Structure formats: C-alpha cells, structure tokens
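The complex appears here minus one protein chain, its other protein chains still in place.
On to chain A.
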Amino acid sequence: MRIFVCIKQVPDSAQIRVHPVTNTIMRQGVPTIINPYDLFGLEEALRLRDRFGGEVTVMTMGPPMASDSLRKALTYGADRAVLLTDRFFAGSDTLATSYALANLIQKASENWGQPDIVFCGKQTIDGDTAQVGPGIARRLGLTQLTYVSSIDEIDPSHGTITVRRRADHGVQVLQSRLPAMITMMEGSNEIRRGRIEDALRAASAEVVQWNAAAAGITDLGHCGLRGSPTVVKKVFAPPSREEKATLVGEGAANPAAVANDLITQIFARQPVLEGDLMHAAARH
C-alpha cells in the first residue's frame, strides 16, 4: 500500500500563554510538536504498511524548521518525508493550505506513485478548523472519510475499505472506495515508539525539500496571504473555566502506568511540588 500522511508542526498549546497585559500570544521559547491529531493518522498508516507492505510518506507545508517534525515522523517509522516550503506560502488560511497540499500530493504521486490513502489530522490544535483534510479530498477527488474511529476492513486489490465513523448520534459503518482521504478520531490508536533502527535511519535520512516551483505550483495567486480570503478580526484569551474533577483510568489494565502519567503531568504544571519531592526523597 502507498500511504501519504499530512502533518503540521504546531506550537505546544499546553505551553502557550497569553500575556496578561498586552493580550498577545507569547511564543517565545514555546516548543513545537506534531499536531497531536495527525499522530493517529500516522500510526494507522504505519499499521497498514506493516500489514500489507508498501511505504508511508509524511509531508507538510511550513517553514524550514518544520523539517524537525518530519524527522520525528521518520523516527516513528515513516519511510520518507517531504517538506514544501516557500515564502509564498506565508499567511495561508485553510483554502490556500489545501491548495498547496493538494499540489504537493500530486507532485509526490508523480514521483512515487498514486497513494491508496491520504491521512490528515481531524483538525489542528492551533487552528481547529477541520477544513484542510476535506479541502484536499475535494481538490483531488478522493473519497472523504472523516472522524474515523477504526478501519475494519481494507482490500487493496479491489480498492475497497470499510470504516467506523463517529457521527452525531452514533457510529456509522461505511464501505467506500480507495483512494480515500481519512481523518482519524483521537484515541483510535496510540503512536508507537520507533525502533532503534528507525531512530538511526531518521537521524541521517534526508528530508526532501521542495519550493513552490519544484512542486509545480505556478499560480501563486492561490497561495499564502493572496490566496487566503479568511480574515482574523480579533484574538483574545477566553476566560478560564473552573477546574472540574474527572475520573481517569477506570478499569485500566495498568493502573500504575496511569498514575505515573498523571504524576508527570502534575509535575509539569506544579514544578514546585517536584522540587519538594526531590528534597523529601533526598532526606531518605
């Protein structure tokens, strides 16, 4: 199977703060991550490749530093990475982004063959629009399977696929044709830890870099700010919600691991506690 996975490098929203006085987003020193929703698609792609053979190509449009995220995807086990980067793409909204990515996919298809599946994130944590995946599908004439919670069956030779899709009032079981654009629901799988061989390969692999021209994009009027009709009128910090208690890890197979995770999260938020505990540990 040939699978393309679109990912986006985003600021780690857990670590972004809005300046209390100026109300601007404080980006300084905020680390970047792969949009978490994209990882569900990447893992699904890797599983399909492991089952049916083939290759997984990850791709993104972004600034040169987005290659960090692509390299990370290689560490998880992807076979190839492509970065579309050009100043003409700066300021793209979802329309311009889907235009660029659709062209990127087309160019990649010419080089490495048509994909059976294109995975996109359900949405991004910094834009939250959920429009890019469907935009790509529409532009390339791919079947759209959004909010997929599992892939039940897939028959590459007949080009059919059966998925479960989360809908408003239940679960739909959909049978459809390939090639398809799929967005996976969160929690449908968990990104693997790549093997040491993947980590080594990723460290020395080359990330393919194309600019607009190399990707065959000539109509720059569809790109970046010029190709983006969306206007951001105002950015503001919503008032924070009151904390609510939640029940976590009920009936989990490994409660220790759940607890461990929670403690790590608490420490990340309450570093003072960690210092105290280190101190207490030192006493013993």
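The definition used in the following text is that contacts are C-beta pairs under 8 Å (C-beta built on N, C-alpha and C of every residue); 3 or more make two chains touch, one makes a residue touch a chain; residues count from 1.
Convention: contacts and distances are computed from a predicted model.
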{"item": "Missing subunit (named according to UniProt) among the choices \"Protein nirF\", \"Glycine/betaine ABC transporter permease\", \"Protein FixC\" or \"Ferrous iron transport protein A\"", "value": "\"Protein FixC\""}
{"item": "Selected from A:G159, A:G216 or A:P271 as touching the chain missing from the view", "value": "A:P271"}
{"item": "Residue of A:R87, A:R138, A:R193 or A:R226 touching the missing chain in the full complex", "value": "A:R193"}
{"item": "Positions on chain A where the hidden chain makes contact", "value": "17, 20, 28-29, 31, 75, 193-197, 199-200, 202-204, 271-272, 274-276, 278-279, 282-283"}
